[in-house]
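Only a single protein chain was left out; the remaining protein chains are all shown in position.
The chains carry the letters A and B, assigned in the order they are written, with residues numbered from 1 in each.
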Amino acid sequence: MRRPSLRKLGSVAGVLAMTAVVAACGGGDGDGKAGSADSATVSFLNYPGWIGETEIADFQKANSGITVKETAIAEGGSAALASQLAQNKGTYDLVLAGNVTAKRLDQGKLLAKFDPASVPNLAKIPQEYRDAYPWGVPTNTGKVGIAYNKELVTDPPKSWKELFDRADEFKGKIVFPDYDRDVISIALLALGYDLNSTDAGQLAEAEKLILAIKPKLLAFASSDQDKPLLSGSAAIAVLYDYTYAGAGSDKIAWVSPTEGTPGYIEGVVPVAGGKHGDAAAKFLDFHLDPVNYAGFINTTGASFLMKEAESGIDEKILDNVALKPSDTSPFLAEQFLDPKTEEARNAMWQRIKAS
Amino acid sequence: MKRRRPRLSLPHVLLVAVLVFFYVPIGKVVVNAFNADASLNTWGGATLHWFRAALGSERVRDDFLTSAAIAGLSTVIAVVLSITAVMGAARLSQGSRRRLQTLTYARMMLPEVVIAVGLLLLIRKLGLNLGMWSVVAGHVIFCSAYATLVIQARFATLKGTYDEAAADLGATPWRAFTRVLLPMLLPAVAISSLLSFTFSFDDVVSTVFLAGSETETLPILILGMSRQGVSPDVNAIAVSFMAVTMLALALFALATWWRTRSAAQGTARKDPR
Partner (left out) sequence: MTVLKTGRRPAPSAPTERRGGPRAERWRARLLVAPMSLYVVLFFVAPLILLLVYSLGRIDVLTFEVSFGWTLDNYRALVDGVYVGAIVRSLVLTVTATAACVVIGFPVALAISRLRGPLRTLCLVGVVVPYWISFVVRTYAWLDLLAPNGLANKFLTALHLIPDGTELRYSTFAIGVGMVYGYLPLMILPIYVALERIDPAMIEAGHDLGLGRTKVFWKIIVPLAMPGTIAGALLVGIPATGEYTIPAILGGQKTLMAGNVAADQFLGTGNFPFGAAIGSALMGIMLAVMFASRRRLDRLEDIA
């Protein structure tokens, strides 16, 4: 009496499985085409969407025979990325990496030697960034500052120290990012120390400071830190510059704290064992062509590094207070420290989370 | 069989409440997918832009097919392994049965990331290349655990019956299996297939570690995109492929219903339904 409905379910499941198998065979054919002699496929490990909207299509049009295949970085952790590269040696050509991750990858011998001469357009990037990011082409920076809801806050903190000192005023309405390095950096800055401190005593003080503010936080948010701010459930958020710019709302405002804005330099680096070095270099050069670079910045809304590209960049981005370099608040690059300190900082972060 | 009419009772009210509970977030996702405000902070009017972008992207379509293929293969392997294991285990000594049981629970208990990394290290030690196969291998580990548990629960309720029925009929084991046991296991097989397919289709943790450079699945793409904020395009991709999956299922359900109906009309109808 119940058979028909059950049979229905069963066959549905069966057929589902069968379609999948058919799809699998189709997929298999697609995979087989890689690696023919006169064409190169540059494999690029990147955040989805972290590239100009038509950039890859344009590049392929301009360079017949070269295909750029993007694979998504899904987990932000640098260990996941490093292990992905370590396990798949020889299959990736390029990877998007912040300076901290890049150094880590380099020390793990996972990066190929980068030849600046192979990317002529690199000259358009200021020398200081090239020096700070020697592993490949630096493309943009990212930093954290203080953003606040204008309705809820009339007198925003002007420095990291003030943020920690006045936390009681905004109790339960503060959002921090869920990234250990940035949170530890701002605590160290608030205490008047170097953000790349390796001193155990200073780190212990920073830990105390973060532990003290933790009960007053709404959350450590891993993305969308701007949303609670916009809806008014948070008054203050430690935001990334591109998140602030992306929100594009006049309900919130940005403060570059006086101690400086900690952040990272991001870029694209060649991977050890990559088989298409020349094609990859061609793509990197294309990426840094001012027109394409402007497209990349317009899509991502990141802090840009190239003066020549300004004419192509949206005014909204050019004029954004968070993306513009600040005269009063220097950009402070976070560094990959020695493994011992890294381990200590990690343990400290877990203690903070667990408390 | 119309003796017990379903009455409106607490369970029915709860059923409706739970379905609402299940679908309100989905509704939210669907609404987000149409929102013209890219930051999703306000309602910016309805647009189809995100759907056009999602379905127009070759990368998204490829990833969907890859996900479907991996989920399909994992399901078939997991379910077949589970059926045979459950049937065999019923006839083993209690000790070996308990060992098998422990392994089943262990596969669900350990955080997936632990299993995935273990498998990754092993594959690396053996010097094999990662690819679709390693993702399937990883998914089958947990899919088969779920499938085993569901099928076993069903099998447990008919163990004795099956033996007796088969003995009564004097059937060979194979016939007993296909004619008696399998049809009776069907609901459990269907549900475990459904679960396996769904879990594998939506998995990220194992896939992150076990997919090589050639294999990108839809959830990996979605997770990567959502790292910069959950924007309408992510919602649109999710909604589109839920719709595709549902449509496929609905079509097959319809086709099967059609077949059973025409088959039923051909024979004398013994059952009221």
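As a convention for this text, a contact is a pair of C-beta atoms (placed from the backbone, for glycine too) under 8 Å apart; a residue touches a chain by one contact, two chains touch by 3 or more.
As the structure is a prediction and not an experimental result, all values here were calculated from the model.
Touch with the chain that is not drawn comes from one residue among B:Ala54, B:Ile70 or B:Ala85, which is B:Ala85. Contact with the omitted chain, checked across B:Thr75, B:Ser144 or B:Gln228, is made by B:Ser144. Although one chain is not displayed, chain A still touches it through residues 2, 5, 8-9, 75-80, 82-83, 86, 104, 107-109, 172, 178, 214, 217-222, 224, 227-228, 231-233, 339, 342-343, 346, 350-351, 353-354.
In the full complex, chain B touches the hidden chain at residues 1, 3-4, 6, 9-12, 14-15, 18-19, 21-26, 28-29, 32, 80-82, 84-85, 87-92, 94, 96-98, 100-103, 105-115, 117-122, 125, 137-138, 140-142, 144, 146, 148-150, 152-154, 156-161, 163-167, 173, 187-188, 191, 194-195, 198-199, 201-202, 204-205, 208-209, 218-219, 222-223, 226, 230, 234-235, 237-239, 241-242, 245-246, 249, 253, 273.
Here is the rule we go by: only the chains that are shown with their structure count from here on.
Rounded to a whole number, the gap between the C-alpha centres of chain A and chain B is 33 angstrom.
Those residues of chain B that touch chain A in the complex are listed here as 1, 39-41, 59, 62, 65-66, 68-73, 75-76, 79, 117, 120, 123-124, 130-132, 183, 186-187, 189-191, 193-194, 197, 204, 207-209, 212-214, 216, 219-221, 223-230, 248-249, 252-253, 256-257, 260, 264, 271-273. Residues 1-4, 6-21, 23-24, 26-28, 30-31, 34, 43, 45, 47-50, 70-76, 80, 83-84, 87-88, 91-92, 222-224, 226-227, 230-231, 242-243, 246-249 of chain A are the ones touching chain B in the complex.
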